[in-house]
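Below: one structure in structure tokens.
Every protein chain except one is present and positioned as in the full complex.
And now, subunit A:
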Amino acid sequence: MSALTPGRGGPLEEAAVWFAELAADEVDPVIERAWERWLQADSRNAVAWARVEEISARFTGLPASGRMALARRDSLGRRRALKVLGLALGGLALGWARPDDWRLGQGADLSTAVGEIRAFDLAAGVRVWLNTDSQLARGATADHWRLLRGEALFESREGTAPRVLEAAPGRMRFGAGCCAVHAGDEGLEVAAYRGALQLLPRQARPESLAQGARALMTATAVQPLGPVDPGRQLWRQGRLVVDDWSMAALVAELGRYRPGLLTCTATVAQLRVVGSYPLADTDRALAALADSLPVRVERRLPWWVQIVPA
């Protein structure tokens, strides 16, 4: 909900993109004219743009002291708020919610840039793959890791000691086998591909996740998400394998691997897509898409590519 869900298209999404372009310090007159054409093309665009201006004014129109407070609160306050959240009712909840600030990493972090997929050996017999734009930090002990951002897939040989992965909503304990975690806006998505694991939300009871199951862990609950999709883990080999996805979902997924913005119009958002797409070269993936479906790839701004009807 909170991340841009590219692909649904529509005036709000386009208005947000134009805002990002026009709020830059230098705006090319050619781009400004393109924006004017967009604005006049549809009355819904004009309505959406008025909303953008209203929202932007709520921030820029604050008095200096208010702006300073909001900015400072963001840089200093949130980490403390997070800590307070853990401490606040710690004893009251179930007694084992740990108050330590899990974001404070020690030692070198492992990370990937946007579009990068990399494998690291964490210990003998334990390997992790980091997906695009991800960060994993070493914890206090050798078997403790923190996912700060993005997605990771762990594979551990038989006989390796159990490990703990910590993320914002809680912890995961896993042993030999293969499992994946993805830190999303709603919580931590966990898939147990091989071997079972244990999920320990910060403010709820621990729950087991059986082999072959997926779940969403939030701070207060573990919600089952049905069986794992075996094709989903192929990202570690650089492939995105989709079977009957909507164009909107595919565009959202491919967009994670690109530094610019990828969207599609509402008119093509519901097209069904099947196929295997290369993640290392998403331009090639988009070209393949245009070959097999009634769509065209349009570069609307240097940083904005949109899938439109052919």
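Quick note on the criterion: a residue touches a chain if its C-beta (ideal position, glycine included) is under 8 Å from a C-beta of that chain, and two chains touch if they have at least 3 such contacts; residues count from 1.
Here is the rule we go by: contacts and distances are computed from a predicted model.
Visitor: What protein name does the UniProt record of the undisplayed chain give, "Propionyl-CoA carboxylase beta chain", "Sigma-70 family RNA polymerase sigma factor", "Glycine cleavage system H protein" or "Oligopeptide/dipeptide ABC transporter ATP-binding protein"?
Guide: The chain we cannot see is, by its UniProt record, "Sigma-70 family RNA polymerase sigma factor".
Visitor: Which residue, A:41, A:68 or A:274, contacts the hidden chain when the whole complex is considered?
Guide: A:68
Visitor: Of A:121, A:158, A:185 or A:291, which one is in contact with the hidden chain?
Guide: Once the missing chain is taken into account, the touching residue is A:185.
Visitor: If the missing chain were put back, which residues of subunit A would it touch?
Guide: Interface with the chain not displayed, on the subunit A side: 1-5, 12-13, 15-17, 19-21, 23-25, 48, 51-52, 55-56, 58-60, 62-78, 80-81, 84-85, 88-89, 91-94, 114, 149, 185, 203-205, 220, 259-261, 302-304.
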